[in-house]
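Removed: one protein chain of the complex. Kept in place: all other protein chains.
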Amino acid sequence: MTIARSAVSAALIGAFAVAGAFSASAQQTTMPKKPPTAAEASGMEKCYGVAKAHQNDCKAGAGTSCAGSSTVDYQGNAWSLVKAGTCVTIKTPNGMGSLTPKAM
Amino acid sequence: MPPHEERAFFDAFDAALSGDAAGLSPWLADDSTAGLAVYRNTIASGAVDALTATYATVVMMTGEDWFRAAAREYVLVHPPREPALLSYGESFEHWLSQFPPAADTPYLAGIARLDWLWWQSWCAADDQLLDGADLAEISPAQLSELTLGLHPSLRIAAFANGTPALWLAHQAPARGGEHVLGRDPERMVFVRLGAQVEARLITAGPYAFLDALSRGASLLEAGQAALAAEPACALHQIIVTGLALGLFTCLTPVKRNTRHDN
Partner (left out) sequence: MSIQPAAGLGLKPQHYADALSDPAAGLWFEIHPENYFCAGGPRHTHLTAIRERRPLSLHGVGLSLAGDERPDRPHLLALRNLIDRYQPFVISEHLAWSRRAGTWRPDLLPFPRTKAALVRIASHIDETQAALGRRILIENPSLYLALNGHDYPEKDFLIELCARTGCGLLLDVNNVVVGANNLGFSAEDYLDNIPSNLIGEIHLAGHAPDPHLGATLLVDTHGAPVSDEVWTLYQRLIARIGARPTLIERDDNIPAYGELQQERARAASILSASIRQQEPAHAAA
């Protein structure tokens, strides 16, 4: 489908006329949100998604400074473990687990 | 010790890390291999910990035990290829999509993709933002000659179902709710605003507009793409919201394909 040049042109130029109200300085005024405090996080931390993960630079960074032990703690087998979601209950349109992998 | 024996040590040590310590025995001063286990475990946990942080939303959906067990298998196939684990695990999404134990939760790979894009946005370069006033000078004739530079932290993703809203439901501090995975296509934009990564659902029009710009299209072509994808979309709203979110960095001439010169 080809969209008429004139329609696009009119819409864009119209947008640009009001765009001047947005100066670059106005855009960056959003202050960084405080990371959740320990009190807020207790009991609620499971639902912060990635927004809190970046606080952990050992685990997202070089890694070598966080030594393990001689006890291998990776005997878990994903085939035998049951997934245990910790945030919200997820329902798929056809009931849990019945989506086809092609859906994405 | 001659150089070839030096190399033999590293080969043997690597094999020992993978579980076959026989070749390392000439270098082992005593029978205890507990020390080897410390190295092996530190290496595994370093990589798994990095994935656990990077794919925090996936962790929330599977629980940590399942995730770590799965991540351990990924690490064996795809060890880190960079010293900074910050950028480790790009192929995890694809791997997860083919990992049989994840088959009953087919949305996980998409969630992994969104987690990855969030980090990409969070880590991306800083840049100056376009001043909206610069756009007021543009004449209709220039629309096919000019394009908008996109902020380095901008990432977009399109899904055939409601994976983005599912991901968003895991980013707010409210637990215990219920979320129904939507059937309709959804699209997400990530951009860093100040110190925060903003994650927003967008409709087909703005998605097509940003997608076209990211491929170097002119303003005219991007506008046409937006209207083709979503005839009812308001181009002025895309521009104004885009400016407010800091999606644009500059106004530049379109780089045309050099084919014409050949």
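Residue numbering begins at 1 within each chain, and the chains themselves are lettered A and B in the order written.
Quick note on the criterion: contacts are C-beta pairs under 8 Å (C-beta built on N, C-alpha and C of every residue); 3 or more make two chains touch, one makes a residue touch a chain.
Note that the structure is a prediction, hence the values are computed from the model and not measured.
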Subject >> Option touching the unshown chain, where B:43, B:103, B:133 or B:165 are the choices >> reply: B:43
**OP:** Consider the whole complex, including the chain that is not shown, and state which of B:56, B:71, B:85 or B:226 touches that chain.
**Re:** B:85
Original post:
Which residue from B:103, B:123 or B:250 sits in contact with the chain not drawn here?
Top reply: B:123
Original post:
For chain B, which residues lie in contact with the unshown chain of the complex?
Top reply: 1-3, 6-7, 9-10, 13-14, 17, 26-30, 32-36, 38-39, 42-43, 46-47, 50, 79-87, 122-127, 152-153, 192, 195
**OP:** Provide the residue numbers of chain A that touch the chain removed from this figure.
**Re:** 32, 35, 54-58, 60-71
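Everything below uses one rule, namely that only the chains that are shown with their structure count from here on.
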**OP:** Could you tell me the distance, in whole angstrom, between the mean C-alpha positions of chain A and chain B?
**Re:** 10
**OP:** Using the touch definition up top, name the residues of chain B that touch chain A in the complex.
**Re:** 34-35, 37-38, 40-50, 52-54, 56-57, 60-63, 65-66, 68-70, 72-73, 83-86, 97, 99-107, 109-110, 115, 118-119, 122, 128-133, 135-136, 138-140, 143, 159-161, 163, 166-167, 169-183, 193-197, 219-220, 223-224, 227-228, 234-240, 243-246
Original post:
Which residues, counting only chain A, touch chain B once they are in their complex?
Top reply: 1-3, 5, 7-24, 27-33, 36, 40, 44, 46-54, 56, 58-64, 66-74, 76-79, 81-93, 96-97, 99-101, 103-104
